[in-house]
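Left out: one protein chain. Kept in place: all the others.
Presenting chain A:
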Amino acid sequence: MALQDLCNFGDMFQEPGYLEESPIQFGFPFASSESVPLPFPMGHGTTTLAFLFQGGVLAAADTRSSCSGLVACPAAQKILPIHSHLVGTTSGTSADCALWKRILSRELRLYQLRHGRRLSTGGAAKLLSHMLHPFKGTELCVAATLCGWDGGELDDGCRDDHKGSEADDSERRDTTETPKADVETTAGAPGEKVSLSKTQSSSCTKRQCSRRKISFSGPGLFYVCSDGTRLEGKLFSVGSGSPYAYSILDQGVRWGLTVEEATSIAREAVYRATHRDAYSGNFVDIYHVTPNGWTRRTREDLKEEYYREKERVKTRGKQRETSREKKSKHRGVFWRDKLASSEQILN
């Protein structure tokens, strides 16, 4: 301390020093040069979407990275894994998103090491939202949806019983057992089959119980934006291509979808958005988050999808010529009656 005072180092190392300056003026004299001005105010130039269903969470995104009219990278990665059970879709400025995702991963890992359990998706969303808050009003632009699977690894006793906790705990077993040993007073011994909720309520301290309203294990989907928005939902689509994707998703997304159906709806939604939106295109990435972690499908070229659709239309046209009447039976009845009644009115 004395040496610090002597060398006048004290000012530099004050704890919240880097935040004392308002971020709006931070770096002001060295403001980044104006890039080519945007021709019109555009939304985040991408299409990303995510939704919940019975098989977990599905996240899909295109891969075009654009820079005011130039396609900077046709094979960018817009869905970034944060940890084994959490992925985040990114939209906005790619650099900002990549940086904040890495910061979030680091913070979540620190949380996990300190508390012996993964932070829930909602907690991660809150953390990201609070980290982005000091930069509100600056040109930081991050719009992310966090898709994850929560819970399932708190209790070591019932691991065999609950399918939600198998694969992830192998690397965490050594970290969780030692700090938790004192907490687990009446928990079942390893191997004893108890239900998840019972073990959790018995193994948590009073403080943790009061904080945790529901012992929740399941999928989570949150939208976080750099202007401070943080929303929980079952279906989100972000980016300039989102209107086109939303209507496809609104039509088809239900809780009871199978994984194949969900994948094909997500792919169709991204394809339609890339078809109409200039700032989305090239490939589609699809990630699926399950209790065992996230899995990623091979990247698919949407150009192929376009040609496949042309083929489908051609073959369907041929099929139609042979079986004309069968198609319009169900939906057609409603309209045939309406048509008949409207014609009667006109006549």
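Observations on the structure shown:
The rule is simple: a residue touches a chain if its C-beta (ideal position, glycine included) is under 8 Å from a C-beta of that chain, and two chains touch if they have at least 3 such contacts; residues count from 1.
Note that contacts and distances are computed from a predicted model.
Selecting from "Transmembrane channel-like protein", "UPK3L protein", "Secretogranin-3" or "Proteasome subunit beta", the unshown chain of this assembly corresponds to "Proteasome subunit beta" (UniProt protein name).
Annotation: of A:V57, A:L104, A:A273 or A:V289, A:A273 touches the absent chain (contact as defined above). The omitted chain makes contact with just one of the residues A:A76, A:V142 or A:A245: A:A245.
The set of chain A residues touching the chain not shown comprises 234, 242-248, 250-251, 253-256, 268-269, 272-273, 275-277, 313, 316-317, 320, 327-328, 331-332, 334-336, 338-339, 342-343, 346.
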